[in-house]
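To start, I am sharing the structure in question, which I have written as structure tokens.
Note that one protein chain is taken out, while the other chains of the complex remain in position.
Take a look at subunit A:
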């Protein structure tokens, strides 16, 4: 630091309209949470079966896998990228875990992590070093990973099972304090994710790269390394989610995971992360996932309504969120 002693120039710079700013930040960060609470409240008043322990526990467990995928996606989207390969990696991770479970729990857990993490690293290398568009690179990875998974299962004809009573099965199916183990793992991952994103240098770089890539490079942030790491993380978490899901279902189901990347992106955006990068929160993504699941659950509760309408409601909700974000963003620029 070079701070020679001289009286500071008497100058206070104009302060912007801070109150509006805070309000718009509040809506951006916690809007989804407010909607989640309102929807849940209305649902529990309308349906007796909504706020029961069983229903909540089921919703929580089925949310866990998407939430883990959305956690990785949050990092990717904050850097201004997107990862379309996560659905395929989720399926591949599940099949690899089930296939590997014959060789013990360690192989069953490490194999999907290694393979999916590696595919994530390749995504990151192509995007960061070869400067290819994330959309195309991860689309290719999505097709490739799905092909790999089909090859492993003989076009889906072979289904690998996970033996009852193994540690892996316990990890997926067991409960602790009334909630499924995957739920606890998810919560732990989100706490860790929040600390990494907000309180480490890597997290700062993730925001910086998404906020203004050129400036980040000039400020000395390792842009390429940061991008490679976020895609590696996204692949890793998708593989882990797939493995846990397979453990929960006791088999590697090949038809799962298609379209999951879009659900994950929806959840992240609903949670307040800007699709253009530079702004976002892992807590928001968790809320986004829960909101999607609650909407699904409510529509299932309304017996007379076709469950296909769940997609319509989720889609409409996403549109509303993006419109609100754009509006808030424009208000900001006008100030």
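As a working rule, a residue touches a chain if its C-beta (ideal position, glycine included) is under 8 Å from a C-beta of that chain, and two chains touch if they have at least 3 such contacts; residues count from 1.
By definition in this document, contacts and distances are computed from a predicted model.
**Student:** According to its UniProt entry, is the unseen chain "Na+/H+ antiporter subunit G", "Probable glycine dehydrogenase (decarboxylating) subunit 1", "Cytochrome c-type biogenesis protein CcmE" or "Sugar ABC transporter ATP-binding protein"?
**Tutor:** For the chain missing from the view, the UniProt record says "Sugar ABC transporter ATP-binding protein".
**Student:** Where the complex has a chain not shown, which of A:91, A:208 or A:244 is the residue touching it?
**Tutor:** Within the whole complex, the residue contacting the unshown chain is A:208.
**Student:** Residue-wise, where is subunit A in contact with the chain that is not depicted?
**Tutor:** 1-4, 6, 8-16, 18, 21, 25, 195, 198-201, 204-205, 207-208, 211-212, 214-221, 274, 278-279, 332, 335
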